[in-house]
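Single-structure report; data block below.
For this depiction, one protein chain was excluded, whereas all remaining protein chains were kept in their positions.
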Amino acid sequence: MEKKDQKKPALAVQNLTKHFSGVLAIDNLSLSITQGAITSIVGPNGSGKTTLINTLSGIFKPEQGTITVQGRTVPPLHPHDVWHHGITRTFQNTRLFEQMTVLDNVLVVLTKRSVIPSLLETKDDTHYDQAKQVLAATNLWEKRDQLAANLSYGQRKLLEIARSLATDADIYLFDEPFAGLFPKMVTVVFTILRSLKQEGKTVVLVEHDMDLIRKISDHVIVLDSGTLLAQGSPEQVLSEKSVVEAYLGQ
Amino acid sequence: MDVVFQIVANSIIAGSLYTLIASGFTLTYSTTKFFNITHGVMTAVGAYTVFFLGKILGMPLLLAIIVGVLFAGLLGWVLNYFIYQPLRKKNASQLSLLVASLGAFTAIQACISLAFSSQFQTISHTAVMQKTFSIVGASVTQIQLIIVASALISFVSLTFFLKKTRFGTAIRAVSDDEEVAKVIGINTDKVIGIAFFIASALAGLAGILIGFDSAIEPTMGLALLMKGVTASIVGGLTSIFGAVVGSFLVSFVENFGIFYTAGEWRDAIVFTLLIIFLMFRPNGIIRT
Partner (left out) sequence: MEYFLHLITLFAIYAILGLSLNLVVGYTGLLSATHAAFYGIGAYATALLLTVSGLNFFFAVFLGIILTSLIALSIGSVLSKFRDDYYALGSIGFCIITFSIFLNWQDLTRGPLGISGIPRPDIFGLSFSSSILFALLALIALGVTFLACRGIVRSSFGRVLKAIREDEGAIQVFGYRTHTYKLLVFVISAAMASVAGSLFATYVTYIDPSTFTILESVFILAIIILGGLANLRGSLIGALILILIPELLRFAGFPAEIAGQTRELVYGLMLLVLMLRRPQGLLGEYKL
């Protein structure tokens, strides 16, 4: 794989292991995510997809194993480190800043990270323009002054995507971005993913919908019980017998 | 050497009082998952009810004590029914429940001050049960023995109640998961109401016993509450047994602490213990 790509993987994990109250969620997992491509992670419920995303974004600490970002091995990540490594994410169950406006939900990730400079930083037109751009891309600009808590389910999903776009990261981890969206919104997310790929960004999706996966992914990784079951191009992987069985056996 | 025995005796007496407060606090916390500040003022409610009925109206002491305990329990039930239950129904956060109970605490304490003045008082005209015994060099009064006995009886009966009765099973179901408990047909509002009654009655009893042992003042509740809460947290906030262990740890640290410093530092010692536990063992010392 790696020789063929000639490129360093954007993200890689080696021998990753993680338990939850005695249950093995990720079992000695090694895999790599190709730079500048859209990779979908699929697998039955409980196969370790979200655990993997949470470990990659520093929310869970792995008990064992290493994480490599852009070819460099990184120490166990804290949540506030991942942004510095150019990683951003969305959450399976949206985690917005509920009692803040839609605009503020985006502006908040655009500002200075260290405390004293952020204390001195006030209104900034570039931030405003950047926020406008991502909110326009997700059709939320009209809603900018509403509280996030008042958005519909689909709009909440889109706002989370807008928030992660605003960070201008290199690697995007999207946990079920399509779940529960109306067809029109699915198209919006589709367009966003395609343009991210065009810009050379790396996208990782956790997704269930096989049609969407076929349409959008360059690579598919199949997890089962915390181990790697299969990986490769969508056509190849989704026709593999073991994959079909894992899904039917669910 | 005698001093050590006396400190041990004092610790056991204080620990028994904290047991009465902490086991009730643990009971309501495990069912409702919020820090009920009003629990503390129930000590003053119980004590001042006895003060009013016994000392001012001249009711027989035993009857006044029974009424005092029941009244504190009833007030706890009422507060839950009219304040905490509606807030929980509105899915109010733990913090807003805490603030509401802080408000109720302040208001009830102010009412007691308004009615009976904010001075220190004795709970009855005559000193009762002050006969002193000497046990391995430590001097203990009759009322202090009653305090220890009350804690023991309430611990045993509460444990029996929770382990062996249907109500106990219901309480444990509500503590595990209120929604699931509802689904399997438990009237969770009723169960929580009874938990509040028992908890407040025990706190009221503690306040009354303190009144007979030393003196009462309207603001007696806060320090007692914080010690009860500390004991509950030390004990893990889930089991009555934990609350008892926590209560005795608190009382021993407190009483040996003031022996090495001075009496006026007792509150500071206990709250330092609280903060140490919050930092290093927020789940307490008892694992369940």
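The letters A and B name the chains in turn, as written, and every chain counts its residues from 1.
Note that contacts are C-beta pairs under 8 Å (C-beta built on N, C-alpha and C of every residue); 3 or more make two chains touch, one makes a residue touch a chain.
Quick caveat, the model's predicted, so the values are computed rather than measured.
J.: With the full complex in mind, choose from B:114, B:127, B:153 or B:180 the residue touching the hidden chain.
T.: In the full complex, the listed residue that touches the missing chain is B:114.
J.: Looking at A:33, A:52 or A:82, which residue reaches the missing chain?
T.: A:82
J.: Of the residues A:15, A:118, A:195 or A:236, which one touches the chain left out of the display?
T.: A:118
J.: Return the single residue from A:167, A:202 or A:217 that touches the missing chain.
T.: A:167
J.: Could you pull out which residues of subunit A are in touch with the chain that's been left out?
T.: Counting over the whole complex, subunit A touches the hidden chain at residues 57-59, 78-84, 88-89, 91, 95-100, 104, 107-109, 111-113, 115, 118-124, 163, 167.
J.: Given the full complex, what residues of subunit B touch the hidden partner chain?
T.: These residues of subunit B touch the chain that is not shown: 34-35, 83, 86-87, 92-100, 102-111, 113-114, 118, 222-223, 226, 229, 233, 262, 264-265, 267-268, 271-272, 274-275, 278-279, 282.
The rule is short, and it goes like this: only the chains that are shown with their structure count from here on.
J.: Just how far, in Å, is the C-alpha centre of subunit B from the one of subunit A?
T.: Roughly 49 Å, centre to centre.
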